[in-house]
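What follows is a single structure, written as structure tokens, with notes after it.
The complex appears here without one of its protein chains, the remainder shown in place.
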Amino acid sequence: MKVTVAITRRPEIADPQGTTVRRALHDLGFAEVDTVRFDRLLTLEVDGSDSETIRQRVEEMCERLLANPVLEDFVVEVDR
Amino acid sequence: MGAATDLVWHAESSLAAFDAVVLPGGFAHGDYLRTGAIAALSPIMAAVAGMAQAGRPVLGICNGFQVLCEAGLLPGALIANRDLAFICRSIEVAVVDSGSMLTAGLEPGEVLRLPLNSYEGNYVDPSEIGRVVLSYREDPNGSQNAAAAIANAAGNVVGIMPHPERASAEWLGSVDGNRLLDSFLKAAAA
Partner (left out) sequence: MTLDQEELSEETAPTLHGQLGLTNDEYQRIVGMLDREPRPAELAMFSVMWSEHCSYKSSRAHLGRFPTEAPWVVVGPGENAGVVDIGDGWLVAIRIESHNHPSFVEPFQGAATGVGGIIRDIFTMGARPIALWDSLRFGPQDQPHNRYLFRGVVSGIASYGNAVGVPTVGGEVAFAEHYSSNPLVNVMCLGLLRAEDLVLATTGRPGNRAVLLGAATGRDGIGGASVLASASFDEVAARKRPSVQVGDPFLEKKLIEACLELYERDLVIGIQDLGAGGLSCAISEPTSRAGTGIDVDLDRVHTRESGMTAPELLMSESQERMLAFVEPALVDDVLAVAARWEIDASEIGTVTESSEVRVVAGGEPVAQLPATALTLDAPRYDRPLGAPSWMEDLWSNTVHFVQPPDIAGSVLQLLAEPELGSKARIFEQYDHMLFLNTVVGPGHDATLLRVKGTQKGLAVSTDGDGRLCYLDPLRGGSRLVWEAALNVALLGAEPMAVVDNLNFGNPEKPDVMWQFREVVEGIAQACEFLGIPVVGGNVSFYNETSGLDIYPTPVIGMLGLIEELLLPPPRLDRAEEGMAIWIVGTDWAVNLAGSVFEKVTFGHVGGRPSAPDPTMGRAVLGTARRLAAAGAPVLHDISSGGLAIALAEICIASGVGADISYNDWRHLFSEDPHRFLVVAPESVEANDLAQDEGAPIQRLGSMGGAELRLGRFTLDVDAMSDVFNSNFA
């Protein structure tokens, strides 16, 4: 089953890369850009049929490896 | 080395006073987004492109090489080293092609010792049109065709990943970089 994991930097954590890119976009004339955040999207192919079990397993993967709990949140979506 | 040089601010727009230009190493804009991507948008880059088109020598070293690729003045791109770690050590390169302004004073097969100091030094070029002028003798970073320096078709625009300017005195461990810089200055004076 296909699983997507969105790993986002927690909103209160600074994102210097996003801030710098926002400035570059403004320099190019895209003045409407308010914030830029650098997040990560992972796609996994996982064996199994019960999407709830898969979700729990992938969430455990996030907690133990994929996300940095000190800096990041994550959202797991299992394709049905 | 006897040549007159000056620093040019990134927001300037003219290089009319110069015979040649060097885009040095560093971490322009923190390497954020992609290495060299934001620097490639600097106002001065239009003038750099103008010099490249006019056949003047344009040399990008390390981060400068990455900027030239992002700006489309050289083909290909530089990605993270194969081992995903910054590399700071002395390596050997061999001259592959002496048809560029940087390698004009050397013979193919000659070996130079230069410092390599980069994280994104892994050259990829799906188009295969990049002209490899120097290659690593032992591949340190996974570069396609072990490319250490790439030239455009005309040979006046060259990007080099190792640092010739850091191999310019005996006490630094090598003077081989001076041979490349001599070629560059000769081209600049031409």
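Which chain is which? They are A and B, in the order written, and residues in each are numbered from 1.
Everything that follows uses one rule, which is that a contact is a pair of C-beta atoms (placed from the backbone, for glycine too) under 8 Å apart; a residue touches a chain by one contact, two chains touch by 3 or more.
Model, not experiment: these values are computed from the prediction.
Although it is not drawn here, the omitted chain touches the following shown chains in the complete assembly: A, B. Checked against the hidden chain, the listed residues B:M1, B:C88, B:I129 or B:A189 yield one contact partner: B:C88.
Touch with the chain that is not drawn comes from one residue among B:L41, B:A94, B:L172 or B:A188, which is B:L172. Contact between subunit B and the absent chain runs through residues 26-27, 29-32, 85-89, 115, 117, 119, 163, 165-166, 170-172.
Remark: the residues of subunit A touching the chain excluded from display are 10-16, 19-20, 23, 68, 70-71.
Assume only the chains that are shown with their structure count from here on.
Between the Cα centres of subunit A and subunit B there is a gap of 35 Å. Residues of subunit A that touch subunit B in their complex: 16-17, 20-21, 24, 27-28. By the touch criterion given at the top, residues 29-30, 32-33, 38, 41 of subunit B touch subunit A in their complex.
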